[in-house]
Structures are given as structure tokens and as C-alpha cells.
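To keep things clear, I will list the structure first and then write my remarks on it.
Note that one protein chain of the assembly has been removed; the remaining protein chains are unaltered in position.
The chains carry the letters A, B and C, assigned in the order they are written, with residues numbered from 1 in each.
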């Protein structure tokens, strides 16, 4: 059974709500899923999963430093994450406030690790974004995105 | 007096509405302003302005090919736009649908031309974006963004 | 057997050389592979493949308008490319000249189509880039990248 980690940073609880929905969907799809704050995760822990979904609020157009720190430290295991499936999500205060670029910046890091990504042709295309407190629209995007990632992880890690 | 061009591509009229508001603000700020569809503009025309603001709908996360064609053709005048002021705006069908990246992709082209940009710390940060038909929020962002660009152009091209 | 299309725009032949190497590797990996100029491809043709690798020179930090036109026209088939595997490559005149952003802009379009991507942890991370005429380094990156994409396509489309 494929194993998934949903790892997020959240101060206001907005990104946390998205993380919880993503994790719920992954579990419902049959993946063994851990939901953790970035403070609870060490770089070495990333090795134990087949699917990594990382979430952050949008701070100055990209991920919070706490999540970036985890990624910087993951260099010790560079190459060991290749071929795993990855995803990203973000909440921001405003439309046009940088949430798309935050998602893409996380995805860029996962590409550099040699990971496998998948966009969503219907929901938020790069990865789910919420404006403020996640509403039904944003949570539906989390659901659709997570469903796609789960299907991909199950195909690649049967 | 600084001269400005607002140049846009629009099929549904959404980007056009944003363009009209941007042009209106630039005029009100005292700039001699032309508002033109991309089909009416040739690369050579860009040389005649101190401020260029380019708008496009969001098609697959970046500008429409018609606007890209104008930029590709502007290579004939590479270096001649350096130091001019530039800006960008975009409308898209959805939140998370690529409008931030469309704005940034236009801004990247302007940086490559050696142009001067300015973000907006209050409105849409990279440049104005509308979700569907521009609402008051989006048009207010056009207003704030265009006001900042006008002030910058007047300082640099008194 | 998975079917692949390598589709590129090239004026100087630099991007073409990269395309040829990518196609060669895909064939060697056992994929039925077509190598085509973007002028020879219609949006509808994209439906017939499991793996799409798109290449463009770097023009103002992103793909040439000719490739963007194909992507814009692919909107008629939006949703039909979901789950397929995708990749991108670019040649540029200079280091720091926009080749990374060109690759990423193509990848963004593929994410919006709901496609599956894979980075390279060793070679050019987002996708292969060449500075001027592709040298051994750049062609090795094409090889490594194409090998990864082929492996992914074979797993997903056995």
C-alpha cells in the first residue's frame, strides 16, 4: 500500500484546513497517510513515503521559511526522493497575492528532487489555493487534486 | 509629457475592460495615452512610448500567442526599450487558473527588454488580475497599479 | 506500446538537435515516437499520444508564439490530455537568458492540461536547456530526461 505524507505550515489554520482535507481524501483512497506540521518532520522522514504533499501559506509570493528549511535540509538525501509523487497547496490573504507562485515554487523543489507531479485540468490547475479561510470551492479543489495524486501514487507504487 | 501605451488582447471583453480602466487612470494622471488591441500594434510602435502596459487573458498559464507574437517580433528593436516603464495585467476564468503566472510571464519579457517594473503592495501584487468579468475589486486593482506606474513614468520621463 | 510525440519549434537548429536526441532516446526505450516541427502538428494530433515532449527556443523568457499557438488551440480538447505524461526543453542564446523559465512555462501549460511531469534530480532539473548550440552536457541532459520520461510513460501506459 502506498504511503503518503501531508506536511504543512500554518499559523492561522487556513493551510491546516486544506491539509486536513487533502489527507482525508488520500486516506479514503486507501493510502496510509500521515498528516504533520512541518515542525514535526525531519528531512530523513521524507524517505519513508511514496507521495509527499506540501502546503504553506503564501508569504511574499512563496512558501514560508519553515517549509523552505525542511527542503534545504533535504539536500542530504538528494536523489533518494526521485520517482516519488509530489504535490503542493497554498492559502493566501488575497486574489493575485501570490498563491499560484507559492504552489509552483514548491513544485519546482519537487521537480529538482526528480519527483513526479500532476496538474488538475478542472480545479486549481497547479495545486489547490484558498483565498483566506478555505471555502467550499477551495476544499473541492483539494479533493479533486488529492484524488488525482492518490490514483497516480497507487499506479506507481502498487 | 510621458507617453503611454496600453496594449491588450481580448476575446470575451474581460481583458479589454481592465485595459480601458488602466488607460483611463493613466490619462487622468496626465500621460498621453493610447489604448490599442495587439492586432493594431507593430513592434516598431513600442519605441514611441515611455510606459508600456500589456494585458492578456490567461491561456494555459501564460499570455495569448497573439501578444507573444508581438513580443517575439520586438527582438528587432532589442535594447531600444531599455529603461522604459512596463506593466502587465490578466483576466482568467478561475481562481488558481494561471493569472498570476500570466502577469509574471509578461513582466519577465519586459525585464529582458531592460525595462523598469513596479509591484503593488496593496492590490494584486504582481499586476491586476480578474476572475471572469472584472468586478470592482479587480478594477480597483487596475486603478491602484496604473496610478503607481504613472507616478513612476512621470518621475523617470519628466 | 506507449506512443510519444516530440514537437518543437526551431529556427537556428539548436532546439531541433535537442528534439532529435530526445526522440532517439524515446525510441531506444521502446516507445513508438514521432518527431515533428510544431508547424506540422495540429491540436487534435496531441490526442494520439501518451507522452508529449515540447521544445522551444527561449524568446523573451518563454516559448515562441508558434508553440504557444498550438497550446492555445489545444483548448478545444481540454481534459482529453489529462493523465498523459509531458516534458519540455529549451535552447537559449545565454546563461541567465530565460531558458529555465521557458521550460517551466511549457510545463505549466501541461499541468493545466492535467498532465503528469517528472523532474531530473541530476541533469537540468526542470527540463534540458542548451546555451547556444547543444554541447555534450546539454545532450546528456536530454538523454537522462528522456530516459526518465520514457520509464514513466511505460509504467503508466503499459
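Here, contacts are C-beta pairs under 8 Å (C-beta built on N, C-alpha and C of every residue); 3 or more make two chains touch, one makes a residue touch a chain.
This one's a predicted model, so the numbers in the text were calculated from it and none came from an experiment.
Trainee: Any idea which chains on screen the missing one touches?
Mentor: A, B, C
Trainee: Using the document's definition of touch, tell me which of C:29, C:50, C:72 or C:124 contacts the absent chain.
Mentor: Touching the chain that is not displayed is residue C:124.
Trainee: Out of B:3, B:36, B:118 or B:137, which touches the unshown chain?
Mentor: Touching the chain that is not displayed is residue B:118.
Trainee: Suppose we count only contacts with the excluded chain; which residues of subunit A make the list?
Mentor: Touching the missing chain: residues 59-66, 68-69, 71-72, 74-75, 97-98, 101, 105, 108-109, 111-113.
Trainee: Touching residues of subunit C against the unshown chain: what are they?
Mentor: That gives, for subunit C, the contact residues 61, 94-101, 103-104, 123-129, 131, 137, 141.
Trainee: Contacts of subunit B with the missing chain: which residues?
Mentor: Subunit B touches the missing chain through residues 78-79, 81-83, 104, 107-108, 110-122, 125-126, 148, 152, 155-156.
One rule holds for everything that comes next: only the chains that are shown with their structure count from here on.
Trainee: Could you work out how far the Cα centre of subunit B sits from that of subunit C, in whole Å?
Mentor: The answer is 29 Å.
Trainee: Where the CA atoms of subunit A average out and where those of subunit C average out, how many Å apart are those spots?
Mentor: Centres of subunit A and subunit C (C-alpha means) sit 25 Å apart.
Trainee: Two or more other chains in contact with one residue: find those residues in subunit A.
Mentor: Where subunit A meets two or more other chains at a single residue, that happens at 104, 125-126.
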